[in-house]
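Structure below; questions to follow.
For this view, one protein chain was removed and the others were kept in their places.
Right, subunit A next:
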């Protein structure tokens, strides 16, 4: 829950006080944070015992968690857009 509160404070500051000229710097900072977090995730993974043996099963499970939710998303969005956005966005303009 604390994560959501922090994000909420960020949204409020972005909406009311944050100057547009620092938008790019904000994005760069996000990238630095992301890279640091992912690097740290790699460090924690690499320190695990039997990590190299685990990676095979992680790969297969990761594929399932990518493929099935993505497939369901595509099918449901397709059905919903067929039902509610019938004559929209079928042809490329220009």
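In this text, contacts are C-beta pairs under 8 Å (C-beta built on N, C-alpha and C of every residue); 3 or more make two chains touch, one makes a residue touch a chain; residues count from 1.
The criterion applied here is as follows: contacts and distances are computed from a predicted model.
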Listed names "Lysine exporter LysO family protein", "ABC-2 type transport system ATP-binding protein", "Rod shape-determining protein MreD" or "Stage V sporulation protein AC", matching UniProt entry of the absent chain: "Lysine exporter LysO family protein"
In subunit A, positions touching the absent partner: 1-4, 6-16, 18, 20, 23, 26-27, 29-31, 33-48, 51-52, 54, 58-59, 61-82, 84-85, 88-93
